[in-house]
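The following block contains the structure, expressed as structure tokens.
With one protein chain held back, the other chains of the complex are shown just where they sit.
Showing chain A:
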Amino acid sequence: MPGKLKAKIVAGRHLPVMDRASDLTDAFVEVKFGNTTFKTDVCHKSLNPQWNSEWFKFEVDDEDLQDEPLQVTVLDHDTYSANDAIGKVYIDIDPLLCSEAASVISGWFPIYDTIHGIRGEINVLVKVELFNDLNRFRQSSCGVKFFCTASIPRCYRAVLVHGFVEELVVNEDPEYQWIDRIRTPRASNEARQRLISLMSGELQRKIGLKVLEMGGNAVVGYLQCFDLEGESGLVVRAIGTACTLDKLSSGSAPNTNTHMHPSTAPASNACNSPSKDGKDVSVHEFLHTRSPLAHGCRSTHNSPVHSACSSQRLSQNFSVSVPTLIFTGMGSGGSVGKEAGPLKTLLRQQTQTALEQREFPFFTLTSFPLGFLVHVGGVVSARSVKLLDRIHNPDEPETRDAWWEEIRQEIKSHAKALGCHAVVGYSESTSICEEVCILSASGTAAILNPRYMREGCLDIGITDHRFEEPSPPSCGFCHIPYDELNMPFPAQLTYCYLCRRQKVPDVLFTTINLPAEAAVTGKGCLIQARLCRLKKKAQGEVNATAISNLLPFMEYELHTQLMNKLKLRSMNALFGLHIQISVGENMLLGLASATGVYLTALPPPGGIQIAGKTPGDLSAEHHILTIQKRINDTIAKNKELYEINPPELTEEVLGSPVPDSRQRSRLFRSHSESSDEVSELDLSHGKKDAFVLEIDDTDAVEDIHSLLTDAPTPTGFYSCNTEIMPGIYNWTSGVQMFTSVRVFRLSNANLTNQGLNKIFTDLCENLLKSFYFKLRSMIPCCLCQLNFTVAVPEEELIQVTVTAVAMTFDKDQNQEKTADKPPAKGGNETEEQLQFPLELCADPSSANCQPASKVSGVPECSNFSSRVSSLERSSPLPEGRSRSLRSNRSFGGISVTVVKMTPLSFLPGTRIIKYLGIINMFFIRETTSLREEGGVSGFLHTFIAEVFSMVRAHVAALGGNAVVSYSMKECMLMENPNKNQAQCLINVSGDAVICVRETDQEPTPSTASIGQTCTSATDEAT
């Protein structure tokens, strides 16, 4: 009996009128936990009752404490008939179970009814007294902290990253039980809400147990999802990354990592003069050989029912034109470390043993501490089509487990094929239509720094420093991890444009956030590929096979679109890539979103070359010329828009450091026959090979048109789907999180794939346009973490749900930057040639030496503060200004706490001082008076506003003032306008935090932004 839960009902306000005669309400409250119920007195004839109840005490197991929510029901007392329910509040007491989180829950909660929505508010006080439990066979996992944030939380330090944890629980869906036929919709909704709350509590507890087993104390990047499989049941599953976290004392800077010890001087020397000292060189060399980067994407598809049918139908022929995509089955493991020195082998062994102990070396993190990520290989993804059947025994969810297991194996093998031992930015999702279910998983193959995996290594960081990463962090992660003689897909490798020592691919796709230390040219932008494919209606296995046949083609086309759009924007890397394929009865929808970036380390992208199939046709050629011109114009315009002005490279510079580079690149170039032609026709884009689009049929024409129809973002706006926008560093405190939902009904006129594509594209584009319009008052601003979700809720309906945050930034610094750039561009060629070597040296030295010299007096201090100082040195004015701007804003002093919400892991201009616990809420809302509530739009508008308000209320009750890493995982709407009915399910999650405005002495919370500013500032300085 290790816990005592105490609850007190204080008061209510704004209650609805329950008694028409008196226009008043006789309210009382039932407080229920587990099977125990307490009641307050009836507060007669008041809409603002004061109960001021005694403390209701529940003596319970901590297992129950974790699983069960506290259930507060407000009722209207009726002497003669049954008491009427006004509404309920479910309070998740999990945050109280962790000593570091909240200590008391106290505040006003909206009283929620699944039929009527919010009806007044109730003030509740909840406390928990925990007794120590020394039983090592315990079933509870109290004390394990959960974070939705997919990076190391701001006020913690990662001591150890243990790895992947996953769990899944299944149950029958109450909505489909026989009893549902006789109970009221309200009872049914409440049963469902309660069940899911219980299940997610159980899930969290089980994952907590796994974490404790691994020796960790926290889960970061916790991602929990529901699969409503209808008849066949309800699945709640979660994945996360187990870690051991250390709380940083409030004074020290966040993300201070010992491994960033400033003694990196030798490394920078090595960079400056590689031949100086044999030992240094070897260290350097080894790091570089190890550092890979890859671009590319592998994915597979399993067809239904048996993995035996697992399809490997697509192969190389597709990859010829799109080098980033490969469809293969299990790839052969990348050949590892053939030419690696002894150090490298040693390192690999260590890493591998550390990682191989784990079944799945997966990490749900998308941002990493400096030095964690060594090389990135490319996107790996796997999809599998399954037929659902009834879950017979909820206690043994083996089928579902096996399905996911299969997919994870696939991912693991893909990563191996890319020469990587880990997968980062890993996520899983499903799309269900009737009995068909597509399971998807994707991530980014990567090589990680082993220090985080090994026990105790962090503490001996100094002696261990030969393993440290002295290669410029701004490009290291781009270097390929795989063996260039045994590449998993045809890619054109060149020497890194920053360090010139290691090979980099021409394009890089990843699912993670842009590493803070990466060197970026210009700004990034949101890139989306959208695709619709019609499919015949079918049942069972036939349907599943049809879907799995379509999948590879969709994946291929989405990649082609992404690639084209990337080139059109003159960029060479994608971050935060998320590909969603959603299944409906008669169509499949594919939506790929990512943030395009120009990585300075990667070669400049070639242009897009249009080629016609029929050379003789004059009109066709004319047509092609026009399109070509339009494309070239667009590229030029985009370069200007995104401020992409990479330093021009001459072949000499490129070739000189490693003599055999040309040979090799020629070798690879032979894969694409177009190189000569291209350099002739496409002078404007330099010497790089252009990307050839062939117009051989109307489809291709359509494709090209759709390529060009993406409207540019209006002036003053930027958008991305990653945490922050590459190229914007000076955020101010304006934050507006929003959710938008649109449903489009297709007219049943015989639709073609093209017609559908057009509609779908317009739908997405219009959504973006309306965001820009609505948020125009925030200009200059950037839409971050734009998260699109598509669904086909019914035949002929397409639903798009978007959650994102608009953040303002200081324009001044921006202008300064653009003003600074043109002169550099205007310089003549000789200057540019001179500039380059300079930059080569300056970059690592300014990043590493400056901290070293500055920090000497302050040994404990990270390079963090020194980075700040270097930043301030290079541009002191804007920094000062943005601070003064911030201080003008206040958090307001009204009676209701202002709670900010953001899908990002931080709030600009503030510092998170405490994480109060995870928010994970599930709501159902139903109406039988749809018209009266303003139609579906009115209904959903109210519901989303209600969900926001309940999230805010819970956070405020925990003592918090913000939600970070907020996401809306599910927004499922079912309507029946004829019956005047609608039902909607929403699942949201996030981390409740307390944040304070950053004071002038404190470093900015966003390491990322500072790191980037630093690099770019040095870039400018050269």
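Observations
Rule of thumb we're sticking to: a residue touches a chain if its C-beta (ideal position, glycine included) is under 8 Å from a C-beta of that chain, and two chains touch if they have at least 3 such contacts; residues count from 1.
Please note the rule applied: contacts and distances are computed from a predicted model.
Matching "Protein YIF1", "Glutamyl-tRNA(Gln) amidotransferase subunit B, mitochondrial", "BolA-like protein 2" or "Fibroblast growth factor (acidic) intracellular binding protein a" against the UniProt entry of the left-out chain gives the name "Fibroblast growth factor (acidic) intracellular binding protein a". When you scan A:P185, A:G230 or A:G938 for touch with the missing chain, the hit is A:G938. Summary of contacts with the chain left out: across A:K39, A:R194 or A:K769, the touching residue is A:K769. Shown as candidates are A:Y222, A:F509, A:Y598 or A:F948; the residue that touches the absent chain is A:F948. Where chain A meets the omitted chain, the residues involved are 13-14, 108, 110, 118, 121, 714, 736-745, 759, 762-763, 766, 769-776, 797, 799, 892, 894-896, 898-901, 934-938, 940-942, 944-946, 948-949, 952-953, 973.
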